[in-house]
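All protein chains but one are shown in place.
Letters A and B mark the chains as written, and numbering starts fresh at 1 in each.
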């Protein structure tokens, strides 16, 4: 008699051997695992519905019960590797389409029509938090998943939903190239010349600070022509005024942005005609594709929520038709090679982006070493 | 003078070094070679015609003369590697489109417009048998190609062609995943609930036997509700009756099926209202694609051949729209990795499928060792 179940004991012992399960080899070493990923906007997952999404190479299934409870499981039946997302979701439980195994929101098998429920019959469950109108996912070691580590996006909660300018775009680009793009906004003067550029981003004084995990770059300019889209906020017909633009990066790829515009003197006084806080979150899907989550909450759309769709359209146009082709072309030219091995020429304006790349590289390397040692 | 033909002697010596010729590296170790593959239904190859098909990674050209003689050659001119199927077939001979080399059905060069016919100018010929309305191909060592090893499908010959429910489907799935699917028919209760399922496959008693090369699994149930499509055969309006479903696997991926349905008591008496014998043959095309040949010969279509197209349509619907998406998704999730390394959870219902996978793995490993030793 061949012991059919011999593998089960070994399987159970390894169930927490998380980096291998549900991930693919090629992606190892490219993504941070012990961190919170913004996986979806909360309203992408409706009550009683499932959402299947690949995050940093892992196939994840999000489910929201009718009672609003959310869970995140590996999107993979442990029996024959069918995506659970092909099955049926009812009353907080998902039933595999293939052989009827049923799992609860913790990944525990609660129905096996074919025999006893063994410990091997469990699906990996991911630490998961709903906060700031978003769903946050932890891919790494569960015991390290501290919700206090989630990037503070309280500005979202403080903005009425109808005043939020929000979206998710998908791009066939390396997420790190897309982080570079935000960490060096001087590109707006060339790539978005008629909307977000105009020259001021290059003229502005740039200050870079590293504080704990965050890396912040602040561009300031006084008595200069601000970007075309913001000229109305200076109070001058010629668009001359003060300007402050700040990006604060948080690992792995979450960037909070403040843009303030006002008449000349605003920077010194700290009183602005227009303030905006938003975020750009580049959540990797695979090695060469990214979910780009953006949010913009500004004083104008707060005052006039009916203008939010128009602002959203302008941002989507810039991201999709100006940024995305560049990021995709960069990803194709880098072609999977190590970025540094290609010896990019350095400009002073790269300081923020370079510090971020180095910080992220170091975190990923540290994590890999930790896992090898463990 | 450079000896242009220096390679020819070496080439001749290696002409029987079959695993390399016409195959691609990536596929080594995944397919059994010393076995009969069902390569086509016989009527796919008309008199005077050619049929090019990839079988287990090898490009094969089937030709049928006007006199009905069939041959199978490597679909590759030995001169400059043009597929012979791009050429012309006349009077049992194929002429390469590129330089006019002509080969007979044994792969022997019978015309070279450019010089003498050397031994190097021969195309590999595969052992080949037409039997049971099918074309059978042997990819391995010719001296081992014993037609007695062809799986017995006499039931086909015993059924009038118009009563046969027959087809070939192509799927972007690993053939082993498709074998698993047939070896565990409990899936019908979940995936084909309204036609072939309904619960009885899971309720049924399953007996697995290993007899020589064959692995047989038999599901039996007495006085139970049979699958929806078969309820009319119980003689009871509520569909309650006896049910026997048997799958017999033969290497590499040929499964003969018997399905019997009758009123309660049929299992004990051995007298059934409806009997069906068929086969499911999963012939690998590449590592991730499969030719699925199916045949169903049952007492109803024998009595009423005009119903055969309707039965065929129902089977094609189940295979294409219910099974295939699952098999394809499994193949994508396995992503070329070794199935066992992923540690599938085991259910008692997997016994047949697991025994088959282990038998096949062992045969492939034994064959690889044999070749290394030789």
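Convention: a residue touches a chain if its C-beta (ideal position, glycine included) is under 8 Å from a C-beta of that chain, and two chains touch if they have at least 3 such contacts.
Computed from a predicted structure; not experimentally measured.
Summary of contacts with the chain left out: across A:110, A:313 or A:347, the touching residue is A:347.
Although one chain is not drawn, the whole complex shows that of B:42, B:97, B:133 or B:342 it is B:97 that touches it. Although one chain is not displayed, subunit A still touches it through residues 180, 184, 186-187, 189-191, 202, 325-326, 329-330, 333-335, 337, 340, 342-351, 354-355, 358. Against the chain not shown here, subunit B presents residues 2, 4-5, 7-8, 10-11, 14, 24-25, 59, 76, 78-83, 86, 95-100, 112-115, 118, 120-121.
Simple rule for what comes next: only the chains that are shown with their structure count from here on.
Centroid to centroid, with C-alpha atoms defining each point, subunit A and subunit B lie 46 Å apart.
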